[in-house]
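The complex is shown incomplete by one protein chain, all other protein chains being positioned as in the whole.
Right after this comes chain A.
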Amino acid sequence: MSEGEFLLVAVLAVPALGALAVAATPRDRAARIVGTVAAALTLVAAVALVGGRATGWSAYVPPDAAGAVRPWHTVDRPWVPGLDLRFHLGVDGISWPLLVLTALLTLLCCGYTLWRVPGGGDGRALVALLLVVEVGILGTFLALDLVLFFLFFEVVLLPMYAIIVGWGGDGTDPASHDARRRAGRKFALYTLFGSVLLLVGVYVVVAAAGTADIVALTGGTELSRTTQLVAFTLLALAFAVKSPLWPLHSWLPDAHTQAPTVGSVLLAGVLLKMGTYGLIRVAVAVAPEGARWAAPVLGVLAVAAILVGSLVCLAQTELKRLIAYSSVGHMGFVLLGVATLTATGIQAALIGNVAHGIITGLLFFLAGAIKDRAHTGELSELSGLRETAPRLSGLLAFAAVASLGLPGLAGFWGEAFAVVAAVESGGALWTTLAVLAAIGGALTAAYLLRLLRRVTHGEPTPVVAALGPGLAGAELVAWVPLVLLALAVGLAPTLVLGVAEAPVEALVGVLR
């Protein structure tokens, strides 16, 4: 087993074994420490994957080189030959930034849980579930076998449900319990609906091509046009539920409002990325003909998501709900980038993915901190945070400004280049979409500034007046990496784009 293979297996095995170890550790605090250590080791393994690859940081590989997917490292072992399932993992420039983001956010969440366990259940089980969620997400990003991809896609569902229902909401009264059970069930049923469509789509492809190997299938050369249209429709629907794309998004605000802080962070930060990543890696790559056919529809829906998301945000009165709806808009930009099917668009989608993961993760941490302190998320009851908690309010302002896409911060690149890619695609439709998306960007700025005006400025309400200015050390430790990353990716987008350039060129090469 080479070093690369070892790292790939370690990225999945460490959190999985970590979850078992956490469950087996009798003492609550010790268990949480074990979990945090496992998450840290996972991050190390994930970062180390970048070493030992054949190409340089931003080397250009001609698109006619063999294979459209050239993973840096792979593991390929048979698992269930009767179901065309192989244990085939691989990492390349498209998946690596997301892997690192996932490992980082999980570590921050586990570390945060060391400090504060949301009410409702014991911290041990929560950390174990966080690690299981991490296994599912990392597996999805690593899988190079369609059936394995589906399998990991499903792994995430129930642990996330358990996190929402078990540790979500605030208060232990029956009404709150019912609310989070409803939110959790809505999340589970919507996402399962997506996954079963994915299952059918996967086997449509496998039945037609006779293989489930994503490397071999990329380019869709072996599939007939009809198969590609059917497969793309099913797969795109599946990923649209997960992303979520308007109008399949209605599970998201409820799930976020009820989920505990760490659940929200993972949910928004990386869980949604499984949908957009799947769209690029699976749907577009395997059925490019179908993608070209459906691209205008996808583009229109993406822009609708941007506009609807921003308009709904303008009318929101609850902090977490507002941030949740803002995700709908941001993911709309990502999907618009994918829908253009150009190198610029897909690059924009990838960096948009990462940026949204960093910024929204931070926003949910901050919203959670505000709700934990004030015990309310109603904007009307929160104002004047600047007066009593200047540091918290400053961080919130930073995150909001990053989220609205200020140049120099991470959020800018994805949204700007999605619009640029749409303009470059030419034609009346794409130009209109680009203009509408740009208007959506302006609306994004409007609602985030409204949020800031309502929460940080003005006279302190009685709730806010009672707050202390201090921040816990654990909170700073959880937030600072995200703040720095938002700056770093904003100033040097090549951190993400450099590694992604070659694989995206190769992918776009087979799309033509």
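Everything below uses one rule, namely that a residue touches a chain if its C-beta (ideal position, glycine included) is under 8 Å from a C-beta of that chain, and two chains touch if they have at least 3 such contacts; residues count from 1.
Going forward, contacts and distances are computed from a predicted model.
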Undisplayed chain, where the name is taken from the UniProt record, one of "ATP-binding protein", "Ubiquinone biosynthesis accessory factor UbiJ", "Acyl dehydratase" or "NADH-quinone oxidoreductase subunit N": "NADH-quinone oxidoreductase subunit N"
Full-complex contact with the absent chain, from A:R116, A:H177 or A:R450: A:H177
Options A:V14, A:V34 or A:V147, residue touching the unrepresented chain: A:V147
Among A:A143, A:A188 or A:L433, the residue in touch with the chain that has been omitted: A:A188
Contact partner of the left-out chain, one of A:Y112, A:Y161, A:W251 or A:F398: A:Y161
Contact residue for the chain not shown (choose from A:V206, A:L235 or A:A418): A:V206
Footprint left on chain A by the chain that the document does not show: 79-84, 136, 147, 150-151, 154-155, 157-158, 161, 165-166, 172, 177, 181, 184-185, 188-189, 192-193, 196-197, 199-200, 203-204, 206-207, 230
